[in-house]
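Below is a slice of the complex: some chains, not all, each in place.
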């Protein structure tokens, strides 16, 4: 039952492997960190809560650059920003942990991607005040919970592809993120694509893949 | 098993009784029409599909002012418009049957309520082009299916109370109207209220009740 890090994934699929920490024991995480450290590899960890981070042996924990807000950690050197073009648009303050997970993943891969926050469409002027800035990005990641109305409005205002990340922010029928997820999928704004609830990492990986795609002119 | 029309409901609750035709047999509907006609009463019928209307005996059918688009029928004299203040805002063409059900209900009660259509927020400029006109109403009824993003945006742009009517328009995760319903309920736009999927009648009844309410100044 040995854990194998798939170092070749980056070459095969264009995005690096990350370790989803949720559901793994401290002993399992420690083994991964040690193995990557020995191999001199950089590695990204997602969904590493503060309690779980605190449960790591100190020797492992000090190897990591840990950020509580996004619950992410990075093993190895910080990447220089060598690329840009992705913008992250977040509806509210409570959506920032997910927005930051996307931002940290992009940074890990050398992408400088700003977060534009507090532009939920229940107060439309907040989005409209910043729309010109938003329109300059090549790919957009939208992050919103509750009813997820941001996705439709944003996607209808820009030419860039929009990746919707529904968040589990909200209560009552919103709780868990299913309403925001379904709203993103049911949007009549064509070209909007969606990832799993709270999956900032996946949105960042998709953005990286999209920036590498390019049509061939005949 | 005799059917009793509740002629006193109007006085007791401020809104007239309507007959929900879905699930009633032609014989049952015929009995209701005959009873109201004998009593000289006006009566509103909702969710009366074209097939069901065609199945009525001709003597009953000719007593009704039937409109297929909204699947509504009126027995008795047309009301004069004596009041206004309600506006109906519909996201798309497919939402018009529900918007018309609301409009016909309001007309039955003497309210002149225009429908402003094709202002879905995936093309935000369509709504913004008409927002000043929309802001003049005292009560607004929003009608939208799919992801229901219209509700949040609309409610955030006006001071009037907005009654959201989610519609069963859409496919995939939208089908049935649950996504639009949940989006309306989960909206962070305060003051938005919601009725059942496709319930244009209920929204109209609520609008009538709202227009009769008024704060007492101390």
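Every chain is named by a letter (A and B) in the order it is written, and numbering of its residues begins at 1.
Assume contacts are C-beta pairs under 8 Å (C-beta built on N, C-alpha and C of every residue); 3 or more make two chains touch, one makes a residue touch a chain.
Owing to the predicted nature of the structure, the values given are computational and were not obtained by experimental measurement.
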Since all chains are copies of one sequence and 2 are in place, the complete assembly in this file amounts to a copy number of 8
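To be clear about the criterion, only the chains that are shown with their structure count from here on.
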Distance in whole angstrom between the CA centres of subunit A and subunit B is 42
Given the complex, residues on subunit A that touch subunit B span 92, 120-124, 146-149, 151-153, 155-157, 170, 172-174, 178-180, 182-189
